[in-house]
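With one protein chain held back, the other chains of the complex are shown just where they sit.
Right, chain A next:
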Amino acid sequence: MPAIIIFRRFPMPSISVYSTASFILLSLSILWAHTTILEACNLPTDKDVNVWTYPTQDPNASQPPTSSVTLSVNVFTLMLDEPVCLVLAVNATYCLLAIIVQIIQKLVFGKLRAIERQHMRDKFWNFVFYKFIFIFGVMNVQSLNEVIVWISWFTAIAFLLLLTKLCKDRFEFLSFSPNTPMYYHWKVLGLMGFIISCCLLLTVSCVTKSFMFQASSPSYSDIHSITFMLAECLIITVKSLHVIIRYCIHLYDIQHDELWERKATLVYHVDLSMELLSLSINFVHHLHMLFSGNIWLSMASLVICMQLRYIFSEIQKRLLRHKNYRRVVANMEAQFPEATKEEIEAQEDQCAICWEQMETARKLPCGHFFHSPCLRSWLEQDTTCPTCSIALSFSHENKPKNSHPAPNPAAGARNQAPGVVQHRNHFWHFDGSRFATWLPSFSVEVMRTTGLPANQQPSNSQLDTMVREVQDIFPQIPAQVIRNDLQLTGSVETTTDHILEGQVTIPTNPRLPTAPPVATPDDEHSTFQIQTPPSETGNRRFATQDAASTSASSAPPSSPTVVGGRFSKAPQEREQVLQTRRDELIRQARLKYLSNKKVDKPA
C-alpha cells in the first residue's frame, strides 16, 4: 500500500521527543483549565466565564473552591468539555501506552527481530483498516466523543492482539533452540498470563455490562455494540489461550527427556479446536456486522463479505485437513498393525523418522517400523514407505468403513496386508457401434506398475545380472551387500544411487540396504524364496556389512580434514568445536592446494 510507504518514509519522532511534547502539551492544557477555573471563581459576577463550571456542581460554586479535590474535579470536567483539551489528554494517554509498550518490549523481548517487526506492522495496519471500516461503516459513528470511545476501545484490543502475536512469534523463535534459558520462557509466559487476564477482565466487564443493559433499557444499538465488543474479547482470549497451551506443552516436553508419543496428537487437537473456535467466532462476528446495521449496498458490506469469504475458506481448509487426518489415522490403524514387543526388540533400532528409540511402533507391510505419530505425519502428505518408498495402497473412502466394524482389527489388517501393493488396472471399452455404425470399437487398458514391487522380486538369474552390473561400477562393494539392496530396490539405477549417496555402506542406518531381519509372516514366502537359507545369509550379510563399515570408518582418520569427533553438552563449546573444525578444513584445503600448485609449477 502506497500510504504505508509514505508513512514509513515520513520522519517519525522518537519516543522521548513524542512523550516530552505530549507531556508539555498536557501540562499546558491543565494549567489553562486551572487558571480558567480560578479566574471564574475570582470573578463570580462574570456570567460568561461562569458557564465553564460544571452544572452538577454545588449551587454555591461561586465560592472559590478551597479543597484541592474539588478543584481537580473541576479542572477535569472542564477539560472533558473542551475538545482541544480532550484531544490533548487522549494523546497523552497514548503516549503513556507507548511508554508501557516500550517497557514491556525492553523487559520481555529485548530487540525485536526483523520478521517480528514486519508482522507487527502488517497486523497493525490491517487492524487499523478493518476497524476504521467498522467504526465509520458499520457503527456509523457521528459524534467526536463516540469516536474517541471506540478508538480507545480498539486501542486496548490492538494492544492485546499485537502483544499476543509478538508472544507467539517469540515462542516459535525460542523453541528453535534447545539452549534458551528458562527465564526467557517464564518472561514470555508471564506476559501471556497478563494478556489473558486482561482479556478475561474485558470479557467479564462486557458480559456484566450487557446484563445491566438488559435489566435497564433494552436499546438495540447498545446491545449490538456490547456483542461486538464481546466477540472481539473472545477472539483474543481464544488466541492467547492457544499460545499459552502450546507453550505449556512445549515447556513440559523440553523438561522431560523421554519421548512423549502422544504429544503430536495432543498438539494437533489443541491446534484444531482453538483455530476452529476462533475462526467460527470471527465468522459469526462478521455475519453479525453484516446484518446488524443498515449497511447493505455500501463499501463496508463489500469489505465484510470479502472477509467472510476468506474466513469461510479458512474453515473449509481446516476441516478438509482434518478429514484427511482422520482418514490417515483410520487407514493406519486398520492396515498397519502395532508391532509386538518381540518384533521391536528384534529390530533393535530407532525410528528412522525421529531417530528416537522405539517403545511402540507400527509395522508397514514392507517390514519397516516407525512410531505411529511419525508415520502419521508422513502419511498425511504422502502414501509411500519412507524407507523403501514402496507405494502403500490407501483406500480413499470405502476401506476404513469396511475395516472398522471388523470385530478383530488385527485379523482384518492381516488379511489386507498382503494386498497392500495393489496394481489397480483400469479397463475402458468404447463401443462405437452403439452411437453410429461407422464409429470404431476399441478398448484401453491402463496397467499400473510401481517401480518397486515387493511381492514380485526379480528372479534369481535376473538378480545375478543386476548384481554384476552394479559390481562393474563399484568393485569394492561386496556382492552380497549389492544383492541385498537390489532385492529391495529392484533396479540397478536406484541401487547405484544408494551406493553413491552412501546409504549402503553407512553403518548408522543399516536397515535401508539390508532386507529386514524380521520378515513379516506374510512377506516371508516371497522374500525367502530368493535368499539362500536365511540363517547363513543373515550371518554372511552382517559379516560383509561389518567389513564394509569398518573399511568405511577406518578411512576418515587417515584423512587430514577430520577434526573433532566430540559433541559437547555446552552450547558455547559446541560452537567453538564447530568453528575449529571449519577453520581446520579450510586450512588443510589451502595447504593442499598450495602444495599441489608447487608440484605443478616446476613440472
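Descriptive notes on the structure:
Here, a contact is a pair of C-beta atoms (placed from the backbone, for glycine too) under 8 Å apart; a residue touches a chain by one contact, two chains touch by 3 or more; residues count from 1.
In this text, contacts and distances are computed from a predicted model.
UniProt lists the omitted chain of the complex under the protein name "Ubiquitin-conjugating enzyme E2 G2" (options: "Ubiquitin-conjugating enzyme E2 G2", "High-affinity iron permease", "GPI transamidase component PIG-S" or "Signal peptidase complex subunit 3"). Only one of A:N140, A:S210 or A:T384 touches the absent chain when the whole complex is considered: A:T384. Considering A:T20, A:T465 or A:N596, the position touching the chain not shown turns out to be A:N596 (whole complex).
The chain omitted from view is touched by exactly one of A:V73, A:L162 or A:A264, namely A:A264. Of the listed residues A:N91, A:S175, A:T203 or A:T227, the one in contact with the hidden chain in the full complex is A:S175. For chain A, the list of residues touching the undisplayed chain reads 172-173, 175-180, 250, 253-254, 263-264, 267, 352-356, 374, 377-378, 381-382, 384, 386-387, 389, 451-452, 489, 491, 494, 497, 500-503, 506, 508-509, 512, 553, 555-556, 559, 561-562, 564-567, 571-572, 574-575, 577-578, 581-582, 585-586, 589-590, 592-594, 596.
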